[in-house]
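Take a look at the following structure, please.
Every protein chain of the complex appears in place save one, which is left out.
The block that comes next holds chain A.
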Amino acid sequence: MSSTTDPRAADGTRRRRRGPRTWLATLPLLTFTGLCFGIPLGAMAYGAVTRTDPASGATQATGEHLARSLQGPYLASLVGSVQLSALTALVGGVLGVVIAQAVVTSRSAGLRSATLTASGVLANFGGVPLAFAFIATVGISGVVTQLADLTDLGWNLYSFTGLTVVYLYFLIPLMVLVIAPALDGLRPQWREAAQSSGATGRQFWLHVGLPVLAPSLLGGFVLLFGTAFAAHATAAALVGGSVPLVTLKIADALSGNVLTGQENVALALGLDMILIAGLVMAVYLPLQRRSARWLR
């Protein structure tokens, strides 16, 4: 994020080789970013660190909202969101790669296009309709629950596990979508070369396949993490307050009928979310830069 704000400062030597005015071309993008992300971000940060007295209208700086956003139930919701997002991104990422690899290596063009089309649809199927689909299928009086006696097996849709399964429903197709092109880029010749040099399948994946795929895998993980982290409607309809999630907390504070005067804490929570997303990106970017050269 921060590296895009001033391209001249970062890694000067490489850019100079490309010509001194290259950055001018990015100006429209930078302007757009500044307007559409910068202004809301600024307003959010401003709201998070100030308090306006309702009676007098006077505004003063305060660290109170940020502090509160990192305490008690608010902190628990941040932790809950990170846990859920990390778990679902990991499981969704692994399963997505396995499915995508199976589809890419199969010789059936029909299977391939069917899977990719279905993934495109499913990856965007979320919110309340998805929640209700799950309720009707595997909720307490859901069709499948009744038929297969899932409740006796310990299944409960309205729990952390239940929510994980629901999230995977749209995260796995998303992973299939983003990773399939990268798997296509893994040239068969490399595998043949490895095989003729006597490498086993495991050795090929460990020393060639995975390192080459690493940036795409990481990118997929970051995308899945972000999607799960920002999801709100599905969780709100399914678990209410019983699984603490930061997006639910923000909604409670920002647009509810009960709590008044919590807007600034909601803004502080939003800032915390950006910070966490930024940290995840910060891990991803350098690794990505390191391994991206293989795919040139």
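Here is the rule we go by: a contact is a pair of C-beta atoms (placed from the backbone, for glycine too) under 8 Å apart; a residue touches a chain by one contact, two chains touch by 3 or more; residues count from 1.
FYI, contacts and distances are computed from a predicted model.
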Can you tell which of "Monovalent cation/proton antiporter subunit D", "Amidohydrolase", "Glycolate oxidase iron-sulfur subunit" or "ABC transporter substrate-binding protein" UniProt lists for the chain that's not drawn?
"ABC transporter substrate-binding protein"
Among A:A67, A:L111, A:L210 or A:A230, which one is in touch with the chain left out?
A:A230
By the contact definition given up top, give the residues of chain A that touch the hidden chain.
39-40, 43-44, 46-47, 52, 54-55, 59, 72-73, 76-77, 124, 126-127, 132, 135-136, 139-142, 151, 157-158, 170, 227, 230-234, 236-244, 247-248, 250-252, 254-263, 266-267, 270
